[in-house]
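Input: a single structure, listed below in structure tokens.
For this depiction, one protein chain was excluded, whereas all remaining protein chains were kept in their positions.
What follows is subunit A.
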Amino acid sequence: MDVVDLARLQFAVTATLHFLFVAFTLGMVTVVAVLQTRALRTSDPTERAARMRRVRFWGGLYVINYALGIVSGLTQEFQFGMNWSGLSHVLGNVVGAPMAVETVVAFFLESTFLGLWAFGFGRVSARTHLLLIWGVALTAYASTFWIMVVNGFLQKPVGYAMHDGVARVTDWSALLTNGATWYALLHLTGVVALLAGVVMCAVSSYHLRHGRDLDFFRPALVHGSRLAGAGAVVTAGAGMVHLETLEEYQPEKYAVVMGESGAGLERAQEAARAAYGPGDWLPPAWVGVASVLMLLLGLVLLVLVWLPAKAGRAEGASTGRFRLRLPMVLLPMTIVALVCGWLSREVGRQPWMVTGELTVRDAIGDVSAGGMLASLIAFTLVLGGLSVVNFSLIAHYARQGPDGGLLGDDDLFPDAGPRDDSRPGGDPAPDETARVTSY
């Protein structure tokens, strides 16, 4: 492995881990925001308490996950400079600004909102607390948009001109309306809903199989299943449209991804040679396998994710044994499809960093192989270890059920106050001063 392979492997490992957390974050924050909105829409205190219990449970899983979303995002941000300084030299003017907007506009605000929300139960007024979770959701999607503007540019560069080997933006609106960005965003919106829905199904069906908290988890199973179904429809629909457009702006990728062989591939290779000169311009053939796997899993999921809903409505749990086990299979399938999707998009872009403009090899910084290996090992160990801790914690809290949820844990959320779900967010309790002094 040379230094380029090591840098790519490092990016692949950290980006894939980052995206696993991010996808769940994006899906779940939407669910939590909707749940909290529903809780506030009722004025009946018992009903409101019951609904806030849902916010605390799913919100608790979301918050654990969020921690690793941040931590893995930090490694992403730093490795651009550490490993890919060729990118900032040639394309800094183009990709730097959207990335800056992302970090400042989105994360800076998002993390501040999230902190206020997570620690603000019982501290800020109910209405403000609801606005905060919507603030988190909007800024999370905004950050996704800006990062996908960059990624879309790598796939299909638009709206720029080269001067002395340095790219300059000539037309921001072309960058912001890039099809390679928008089709992917739509596809991702479906993917995150699908993932959040499947996770809801998996957690709910676990408790239903054990006959616990039926009133809490039956509706959750139905909602999760429907959310996943809607997500799958959007995913597949956007994916099909996306596939059509790929042929036009990344014909070499399209040829490999569609599993063409022999003459078809040769034709794509010839066309690329005519455009870029002699060389091998096709991505590695195994990308085709990843793509087909994603497609197949997508079609299977499109059918199967609707099934668990029925077990949530059935009164006799025994009739739903199969349906209650199904989510345990759907969850790994979704995750595999998700990773395969990124592999086909990103490896399918090879050998280009920016299609037709900059190769991966030219984008690498002046780093020794030893230095690259060191960062690969360090990041993989730290992030891998923390991810294991994180997944075990999520599993632990998911199994604990509604009242073991993290957001009910006064210890982790010192300022959350004693649980009193009739006051979601809640105006500070009359006895607040007394409570605060008792620390």
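Basically, contacts are C-beta pairs under 8 Å (C-beta built on N, C-alpha and C of every residue); 3 or more make two chains touch, one makes a residue touch a chain; residues count from 1.
The working rule: contacts and distances are computed from a predicted model.
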Completion exercise
The chain missing from this complex carries, among "ABC-type dipeptide transporter", "Response regulator receiver domain-containing protein", "Molybdenum transport system permease" or "Cytochrome d ubiquinol oxidase subunit II (EC)", the UniProt name "Cytochrome d ubiquinol oxidase subunit II (EC)"
Handout entry: Contact partner of the left-out chain, one of A:R123, A:H223 or A:K253
Key = A:R123
Exercise for the section: Specify the residue from the set A:V34, A:A49 or A:M82 that touches the hidden chain. Expected result: A:M82
Exercise for the section: May I ask which residue of A:T16, A:T37 or A:S111 touches the chain that does not appear here? Expected result: A:S111
Completion exercise
Across A:A67, A:L243 or A:V289, the one contacting the chain not displayed is A:A67
Practice task
Spell out, residue by residue, where the missing chain touches subunit A.
Solution key: 64, 67, 70-71, 74-75, 77-78, 80-82, 84-89, 92-94, 96-105, 107-109, 111-116, 119-120, 123-124, 168-170, 172, 365-367, 371, 374-375, 378-379, 382-383, 386, 389, 393, 396, 406, 409, 411-412, 414-415, 433, 436-437, 439
